[in-house]
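Just one protein chain is left out here, and the rest sit where they should.
Order of writing sets the chain letters: A and B. Residues in each chain are counted from 1.
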Amino acid sequence: MEQLLTETDLTAIGEQMHGLIAELYPICRSITGDGLRRTLRRLQRQVPLEIHEVPTGTQVFDWKVPKEWNIRDAWVKNAAGEKVIDFRRSNLHVVNYSVPIRRTMPLAELRQHLHTLPDRPDWIPYRTSYYQEDWGFCIAADDLAHFKEGDYEVYIDSTLEDGSLTYGEYFVPGRRSDEVLLSCHACHPSLCNDNLSGVVLVASLAELLSSMAIEYSYRFLFIPGTIGSITWLARNEQQAPRIRHGLVVACVGDAGKFHYKRSRRGDAEIDRAVVHALKHSGEEIEVRDFSPYGYDERQFCSPGFNLAVGSLTRTPHGQFPEYHTSADNLDLVRPNALAGSLAVYLSVLRILENNAFYRNLNPKCEPQLGRRGLYRALGGLADAAQSELSMLWVLSLSDGEHSLLEIAEWADLPFDVVLHSVKTLVDHQLLERVSETTS
Amino acid sequence: MEQLLTETDLTAIGEQMHGLIAELYPICRSITGDGLRRTLRRLQRQVPLEIHEVPTGTQVFDWKVPKEWNIRDAWVKNAAGEKVIDFRRSNLHVVNYSVPIRRTMPLAELRQHLHTLPDRPDWIPYRTSYYQEDWGFCIAADDLAHFKEGDYEVYIDSTLEDGSLTYGEYFVPGRRSDEVLLSCHACHPSLCNDNLSGVVLVASLAELLSSMAIEYSYRFLFIPGTIGSITWLARNEQQAPRIRHGLVVACVGDAGKFHYKRSRRGDAEIDRAVVHALKHSGEEIEVRDFSPYGYDERQFCSPGFNLAVGSLTRTPHGQFPEYHTSADNLDLVRPNALAGSLAVYLSVLRILENNAFYRNLNPKCEPQLGRRGLYRALGGLADAAQSELSMLWVLSLSDGEHSLLEIAEWADLPFDVVLHSVKTLVDHQLLERVSETTS
Partner (left out) sequence: MEQLLTETDLTAIGEQMHGLIAELYPICRSITGDGLRRTLRRLQRQVPLEIHEVPTGTQVFDWKVPKEWNIRDAWVKNAAGEKVIDFRRSNLHVVNYSVPIRRTMPLAELRQHLHTLPDRPDWIPYRTSYYQEDWGFCIAADDLAHFKEGDYEVYIDSTLEDGSLTYGEYFVPGRRSDEVLLSCHACHPSLCNDNLSGVVLVASLAELLSSMAIEYSYRFLFIPGTIGSITWLARNEQQAPRIRHGLVVACVGDAGKFHYKRSRRGDAEIDRAVVHALKHSGEEIEVRDFSPYGYDERQFCSPGFNLAVGSLTRTPHGQFPEYHTSADNLDLVRPNALAGSLAVYLSVLRILENNAFYRNLNPKCEPQLGRRGLYRALGGLADAAQSELSMLWVLSLSDGEHSLLEIAEWADLPFDVVLHSVKTLVDHQLLERVSETTS
């Protein structure tokens, strides 16, 4: 895997990603149903992903695949027959997975089914009721303030019936059967950062990697949150341990700094690769230990699997005010933030791809680099150049016990600088590759 | 072991403890003799402890049980026949273990045997001479200032003869033969915080635990400092390794913050339990590494035993100005401080009693908590409740490698919250107990 993207490439891909978000934004997705299917079919135009359908009722570990939910329309009309809430204006207005209803009721009763955000009175909240049959509407508190006493007609034209759970999967074989997992949830309706930014970043990575020479095999998942990863793990229980490194992708389009949540293992190679890549990226970074609350890393890291899967986001879920509201919209995500996230993900993958153990073939004293044109001829200067230092570090630590990533960490040098030294030293028969970092 | 004490209970016990200190305060205790015996007999009214007598001259490791010391009266009279020092006013006036004397001598000679605190001129120091036969008086520097030149009559009506060393021991059997040790020294005369606060706290713990269903067996020791623990260890050398956890109790009645001195092992379960309990107690806390200077943990942690025994105090010995002076009196110790110390000790014991390894019975992906009524139905909120988080932590880390205490530490949750989750999960057949933490 070589570095491919110029700044110009990145800028263009950032714009494309934002364009795709705009295209997917209006679709009313859920953990099942046609909105999710339409989303995956649109992605197939970019990446030849396979669409899986898992029937309602299928047992997946402790869970069952739920009924499939679809919605065509929904509104609330006041006594004057005016639509005071209209699903067609925002699919967030309906509590996701609401059962069908058509009934007239007084405001007091309706209020039991209305959700607002008193602290953000002009924003619509996003609410779901996947596993308990219910119905409800979400509206801006400012709008609710105008509701007068009286009767309201409530209409939700949805179905909750046997069907299937849908997810997308794309596999790119590499030289090794060991896999890198990149997973995003694709179950949220009109929300941009929490959901669509991850979807388009994973799609872009999939597209880019499918045309590269790669060491690892790559698996890209576009799944509904929680039930999707549980379903995938249940159907791939035997193969799951092939996943050597993984990242759950979400919230990568806002302007916030990067946050990395470590895998449950805490010091896996993926954890060290992400921290190293971010440290040398020039980006601000905050690293957090694993906790069993968050996205699908909860399932991938459950103790029965304990895969080396972390989560690399910009502002994490629940920590930006727009999270799970109508303000998580097309303005919150930015092309350059998406492009910057892509670049960081690629630099992490580049470390994984190239990390290995090497052996110094001349371990007793330093080899004479000067004779090979690798060291300045004039002596007496106070400092060595970074490239010379890097060669000395690689020679010093390539005793079969330190991977290139560990050498880069110890030397506090960017991985790419170390990698460049490795190539030079291999070319001069001073170093040889010993083994991969995982087997 | 369940939590039993309400705030009202604690307040009442704090008052009782202070009352008992007041009752024991006037007794002239030493490392042997009738003062110590009277103290232990008074404690028998509260706890059915056994009183052991070990004869003078008994070899206990490198030491011999010393002669027994008793004192009836002591004074110094000036030339006018006035008592300028009087043992009956404070038993601190006599150097503990002073040999008998009745003689008249000039002030210059008497001064060789007088001890004062020049920095605290109105306080009487506490001094001992256990292992070198000598005599002396301790007085306030201000009082000594009034002594005029001339002859003084010195009288100490003491005996130092073959007898025995006395200590109290109370054993409460639990479900397991593994023991928890709670030890205090009971050899100091009229000193409240350094000595009596520990005595009454251990007595209260003994009384409370004797009526509880307990996992561990508990051993309570009321012993003279140093020689008492050496004697007990010499007489119980084979059984001592049954002590899995131990605390040396002293200085628990002053208003200072808690200090925990780790066991020599440094990271034993008792060390972690105390630190965790204090961290979540809302109390300020300072943790110190083991050093071979202090109370009887010196002997319990000596390398030939190396028991997991720490020491939990408020202000440690030697670090409050009243230490070993007449100012360590009934005003220095407070009922609410005693009660607070008792509460912390009970919370530590509660951790030891309940700590264990559990196994997640559904380790592959999370179990569906919502279906069991253990998780809120409405989705989309930014934060999970602490009880839900705690269940997720317990499920995530119950892989047989993390005890509940380690889970509580990792999750940074109070042990009781974790314990509550454990009970819920066990009730729902999602978790099972695997093993004790020590065997």
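One rule holds for everything that comes next: a residue touches a chain if its C-beta (ideal position, glycine included) is under 8 Å from a C-beta of that chain, and two chains touch if they have at least 3 such contacts.
For clarity, every value in this text was computed on a predicted model and none was experimentally measured.
Asker: With respect to the chain omitted from the figure, which of B:His93, B:His185, B:Arg264 or B:Arg314 is a touching residue?
Answerer: Candidates B:His93, B:His185, B:Arg264 or B:Arg314; residue touching the omitted chain: B:Arg264.
Asker: Looking at B:Asp9, B:Asp134, B:Asp416 or B:Glu436, which residue reaches the missing chain?
Answerer: The missing chain is touched by B:Asp134.
Asker: Of B:Cys28, B:Leu221 or B:Ala234, which sits in contact with the chain we cannot see?
Answerer: Residue touching the chain left out of view: B:Ala234.
Asker: Extract the touching residues of chain A with respect to the undisplayed chain.
Answerer: 360, 362-368, 370-371, 377-384, 389, 392-393, 395-399, 411
Asker: By the contact definition given up top, give the residues of chain B that touch the hidden chain.
Answerer: Chain B touches the missing chain through residues 60-63, 96, 125-132, 134, 226, 229-230, 233-234, 237, 264, 291-293, 298-299, 301-306, 317-319, 323-324.
Going forward, only the chains that are shown with their structure count from here on.
Asker: So what's the Cα centroid distance for chain A and chain B, whole Å?
Answerer: 54
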